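To start, the structure under review is shown below, and the notes come after it.
The other protein chains are all here in position, but one chain of the complex has been omitted.
Note that the chains are named A and B in the order they appear, and that numbering of residues resets to 1 at the start of each chain.
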Amino acid sequence: MTRALLDVDHISMRFGGLFAVNDLSFAAADKAITAVIGPNGAGKTTLFNCITGFYRPQTGKLTLHHPGGPMALERMADYTIARRGRVARTFQNIRLFSRMSVLENLIVAQHTTLMRASLFSVAGLLGLARYRHAEKRAVEKARHWLDKVALTDHADEEAGSLPYGSQRRLEIARAMCTDPFLLCLDEPAAGLNPRESADLNRLLMDIRDQEHIGLLLIEHDMSVVMGISDHVVVLDYGKKIAEGSPDQVRRDPAVIRAYLGEEENEELPPEVIPDLKDLG
Amino acid sequence: MEYFLQQLINGITLGAIYGLIAIGYTMVYGIIGMINFAHGEIYMLGAFISLIAYLAVTTLGAGSVPFGLLVALAVTMLFTSLWGWAVERLAYRPLRNAPRLAPLISAIGMSIVLQNFTQLTQGARVKPLPPVIHGGVTLMEGNGFRVELSWLQIAIVLLTLALMLGFTWIITRTSLGRAQRATQQDMKMAALLGINIDRVVSLTFVIGAALAAVAGLMVTLYYGVIDFYIGFLAGIKAFTAAVLGGIGSLPGAMLGGLAIGLIEALWSGYFSIEYKDVAAFAVLVLVLLFRPTGLLGRPEVEKI
Partner (left out) sequence: MAAAFPLRRLAIDALLGGLIAAALALPMLGFRLVDSAQGLSLATRFDWVAWAAVIVASGRFALGSLSHLLADRHLGLPRSAQAFIASLGAIRPKAGWALIAIAATLPFMPFSDRNVVDKATLVLIYVMLGWGLNIVVGLAGLLDLGFVASYAVGAYSYALLATNFHLSFWLCLPLAGLLSAAFALTLGFPVLRLRGDYLAIVTLGFAEMVRVVLLNWQSLTGGPRGISGIPRPTLFGITFVPEQRVVFLYFVILALALLTNLFALRLRRLPIGRAWEALREDEIACRSLGLNPTTLKIAAFTTGAMCAGFAGAFFATRQGFISPESFTFMESAVILAIVVLGGMGSQIGVVLAALLLVGLPEWFRELQAYRMLAFGGAMVLIMLWRPSGLLSSREPTISLERL
C-alpha cells in the first residue's frame, strides 16, 4: 500500500450559508490514480480549488507529503502551492494561453526554472550560455511532452486554434512540464469521444507508471473512472458518501442512490440495482 | 463648529452633484463593463446646454425664474440624453465585441472630440452666469461665523434625492428596470430570453446622460462659471466616486459621490485648497487597498 501523497482532513468550504464541501476527509495515495466522482454540484471542483489554493477552506487541513517534508496547503497561496508544492492542475473550462503557440504554452510552464537560470533576466539579456542551455533543455522537455500527447506537429500553431481534444491534451502536457508531484485533473475527459477517452486513459496510466506521481481526478466519464482509477471517492452535497476500489464503489447502494435520486427508504431487490458503470 | 457645519453643507451639495454624474459611470460599467470616458464631457455638454436653454427661455420672456429653470431642465435633459445616446450608438456599439481596449480608446477619442467641439463652437473662454437663485437661510451664528444654507443648495439636494428615488423605483419596479438588471448580470442569457440588448444599453446611456445633464444645470447655477474643461476633472472625481462606492451599484455611486464631495469640501476648508483635487483620490486608493470592490460593491466570484 503506497503511502498517502495528499491527506484531506476534515475540509469544509462554505459560501455564505451553503456548504460546498462539508467535513470531507480522504487520502490520495502516491503513484496512484484517485478519482473523485459525484453528481453535479457535489463540490468536486470546489475541493480542487481548495487543494490548489484558489479557495481557502474555512476548516480542515490539507497536507501534501512532499519529498522535502509535509506542507500545509490550506495556508498557502495558489501560486506557492504550484511552485513549491509542485501541485499541477488542469481546469474544467480549458485555460490555455490561447494566442500563444503550443510550444510557448509549455515553455511558460517552466518559467520558474528558466527565470532562475536567467538570473532574473540579466543572464538572458546578456545572452549568457547558462541561459541558452536552460532554454534548450526546456524545449527538450516540451518536445518530450508534445510527443507524449501527439502534438509535436502543431508545436508552432496558436493554442486557441487547436481542436477541443487537442487543447485538453495540451493542458495536461503543460501541467506535466512543471514536474509536479501531484497532478490534479478537472474533468479531463469532458467532451471527448470514446476513442479520445481511451487515449486519455493510456496517457494518464502512462503518467502514473512512468513519472511515479500521484494523480487526483474529477470525472463524470465512468469508462475513465472505472478503467484507470486505483481508488475512488464519491461526493454528494459536499459530503463523502463512499470510498474504495472502483468495484466496491460501483456496487455501493448509497452511490447509486445519489446518482439516481431514489427515495431513501425504498428497498430495491438486488437484481434490479444497476451497475454504476451503466449510469456513467 | 460653525465652520465645520458650513463645510458639511457645501460638501453634501457638491456630493449630490458628483453622485448624479457617478451614476452614469457606474451604470454603464455595470452593464457593458466599460469606462465611459466621454461621460464627463456629456456632463459638460449638459452644463452648456442648460446655460443656453436658460438664456433662450429668459430672452423669450418666459416669465418667472422657476418656470424658466424648469423648462431649461427639461430641455437640457432631452438634448443631453440625445447626445449620450448618439455617442453610444456611434462610438461604442460597433465595438461591443472588440478587444477590451478598443472601446476605451474610442471613448477617450470621443471625449477629446466633445471637448474640442465645445471649444470650437462656443469659444475657449469661461462663460459666467450671474446668480439666478438668490438667498437662503442662516442656520446658526457663532464664533463670528454664519452658517448659511442657500435655497439653491436645498434645491440641489432635494432634486437629487427625488431623482435617486425615482430611478431606483424604475430600476427595481418596472420591466424596463428588470431588463436592465438582467442584462447587467448576464448579457447573453438576457438576449436569449428575448431582451433587446441594444435597447437596454441605449437606455442605460440615456439615463446616465439625463442625470449628468441635471448635474450640469446644477453646476451652472451653483458656481456660475463653466468652460469646456470642467468635464475632465469632474469626470475623474465622479468615476472615483463610482469606484469608491462599488462599481455597478446605484446607491454606491450616490454614497461615493457624497463621500468625495465631503472629503473635497472638508479638505479645502481645513487644509489646503491646492491639493483638494487629489485628497479625494488619495482616499480612493486607501479604500481600494482594504476593500478592492469599494464600499458597497459585491465581490465578483470568478468561476475557476
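Here are a few things to note about the model shown:
Following the convention adopted for this analysis, a residue touches a chain if its C-beta (ideal position, glycine included) is under 8 Å from a C-beta of that chain, and two chains touch if they have at least 3 such contacts.
Since this is a predicted model, take the numbers as computed values, not measurements.
By the touch rule given at the top, the unshown chain touches A, B in the complete complex. Screening A:Ile33, A:Leu47, A:Leu64 or A:Ala88 for touch with the missing chain picks out A:Ala88. Touching the chain that is not shown, out of A:Thr59, A:Ser98, A:Asn193 or A:Ser245: A:Ser98 (per the contact rule at the top). Among A:Met13, A:Leu47, A:Leu114 or A:Leu203, only A:Leu114 touches the chain that is left out of the view. Remark: the omitted chain is touched by one listed residue; of B:Gly109, B:Gly142 or B:Gly166 this is B:Gly109. Residues 29, 33, 35, 45, 48-49, 51-53, 55-56, 59, 79, 82-83, 86, 90-91, 94-95, 98-106, 108-123, 125, 127-130, 232, 236, 239-240, 243, 247, 274-275, 277-278, 281-282, 284-285, 288-289, 292, 302, 304 are the ones on chain B that touch the missing chain. Considering the complete assembly, chain A touches the hidden chain via residues 52, 54, 78-80, 82-83, 88-89, 91, 95-101, 103-104, 107-109, 111-112, 114-115, 118, 120-121, 124-125, 135-136, 139, 143, 146, 152, 155-156, 174-175, 178.
Methods note: only the chains that are shown with their structure count from here on.
Centroids built from CA atoms put chain B at 49 Å from chain A. Of all the residues in chain A, the ones that touch chain B in their complex are 45, 49, 54, 91, 93. Of all residues in chain B, those touching chain A in their complex are 303-304.
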